[in-house]
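Note that one protein chain of the assembly has been removed; the remaining protein chains are unaltered in position.
Per-chain residue numbering starts at 1, and chain names A and B are given in the order in which the chains are listed.
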Amino acid sequence: MKQLSVDHLLGIKYLNKNDIDLIFETADHFKEVINRPIKKVPSLRDITIANLFFENSTRTKLSFELAEKRLSADVINFSSSQSSVKKGETLIDTVNNILSMKVDIVVMRHPNVGAGVFLSKHVDAKIINAGDGTHEHPTQALLDSYSIREKLGTVKGKKILIVGDILHSRVALSNIFALQLQGAKVKVCGPTTLIPKYISSLGVEVETDLKKALEWCDVANVLRVQHERMDVKYFPSTREYTQLFGINQQILDSLNKDIVIMHPGPINRGVEITSDVADSNSSIILNQVENGVAVRMAVIYLLAQQIKR
Amino acid sequence: MSSKVLLNSKEIEIILHRLACQLIENHNDFSNTVLIGLQPRGIYLAKRLKDLLTNHYHIKDLKMGLLDITFYRDDFRRRDLPLDASSTEIDFLIENKNVVLIDDVLFSGRSIRAGLSAINDFGRPNLVELLVLIDRRFSRHLPIQPNYIGRQVDAINQEKVKVCWAETHNEDVVYLEHNT
Partner (left out) sequence: MEITNPKDYTLIISTENSFEEFYTAFISQGLHEVSTHKIVQLSEKFNTTITNLSLFLNVSNEHRNNSISFVIICTGIDIDEIPDEISVVPSVIEAEDVLEMDAIERDLGF
């Protein structure tokens, strides 16, 4: 099957295993392209892509923009600060204005859960979800799995630990879906107040002791601690978080094996992870960034393929 | 569907030797020349020629690469079937080199056009030549001609030239298939 089974990329939950394999095979080709002298292919020369970022994001936006330009697509950007966009208020209007400029694909990050789903019902373009509230961030999960596959050969049967604020993390949720689809085992570790109650219904175990969790896993995906959440409701203080859940070189040395360290970025050095770990040989954080462009090129290419002239 | 043998293994072997000699006449010791096989089917011919030139004609250090043109094709989104890419492996520089592009059958010329675009993204070659096993002479859609030809065939549109290599089939044979 050389086509995606979906018309949009709204979440990992809508994909099947074949889709993931196809995305990875296609990303392999694009990884070779981005290592050439001229890092472009002309395939999407007549496609226009709009990046709608209703939430701040430098890294994801840059990664998508790079991917789009490497495919030779025309790119238009629209960003909006939090205050001028409330719920569905300007969403339809903005998108219809853009679509009247003949846009084929929309890459959108929006603070509302399901914003992508909503858009796909109202506009005539391919939608790629770049993050919708606390729901999903599918391309991040895809590049994470792709990076694991690159480092360990496969994702199947591997033990993946996600550490941090699971409750508010769309990266965590998308990763859980993706890893389980590929036959990996997933555990989470973090403060109990930051672990959602529904986690066990997803088939994911909780381990509150960091050392035990690290002993178990092959890969640790360390999530960013969001300072906004560091209030009394969720967690006493950043320092206490770091003491209980921070990844440093000592704790890694105390394990009886080497594990792979990942982080979606941006890193709070010294909080959830120390600099020496982030910059060490166990870390594939920079590979994640490079792979992000290749994986996003693959997703965009495969969706564009469905757009008939 | 009826098929007729256009070239048998003996004839193919003779042709490969002739092509190798023609290449040597123009490129000497290949110190400034590289071979590039077009995916998916030109790669077998390219490998054969490389083996022949290296083992039989003692060319040293002959560089050969594989080029996939899927992302340069002009029929992206115009076909019903999705495209299936193969790999590109070019681990040497193209800049200022003589490139011999190799494919099994030259038909409309569109694959070669895509190949030329792709090559240019790897650098600026000194010159590019085209080597094909079979040239379907009157089937061109673009002004593209080969420099080295195994056999010229005046096939009509309903006929298909099928090249089989010993690596994937039992032996080297070229068939002309006709849909009845």
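Observations
By definition in this document, a residue touches a chain if its C-beta (ideal position, glycine included) is under 8 Å from a C-beta of that chain, and two chains touch if they have at least 3 such contacts.
This structure is a prediction, so every number in the text was calculated from the model and none was measured.
For the chain that does not appear, the touching partners among the shown chains are A.
When the full complex is taken into account, the listed residue touching the unshown chain is A:112, out of A:60, A:112 or A:145.
Taking the complete complex into account, A:135 is the one of A:8, A:31, A:135 or A:263 that touches the chain left out. Although one chain is not displayed, its contacts with subunit A can still be listed: residues 83-84, 86-89, 91-92, 112-115, 117-118, 133-135, 198.
The working rule: only the chains that are shown with their structure count from here on.
Across the complex, subunit B is touched by residues 2-3, 26, 28-29, 32-33, 36-38, 40-43, 301, 304-305, 307-309 of subunit A. Across the complex, subunit A is touched by residues 68, 70-72, 76-78, 81-85, 87-88, 117, 120-123 of subunit B.
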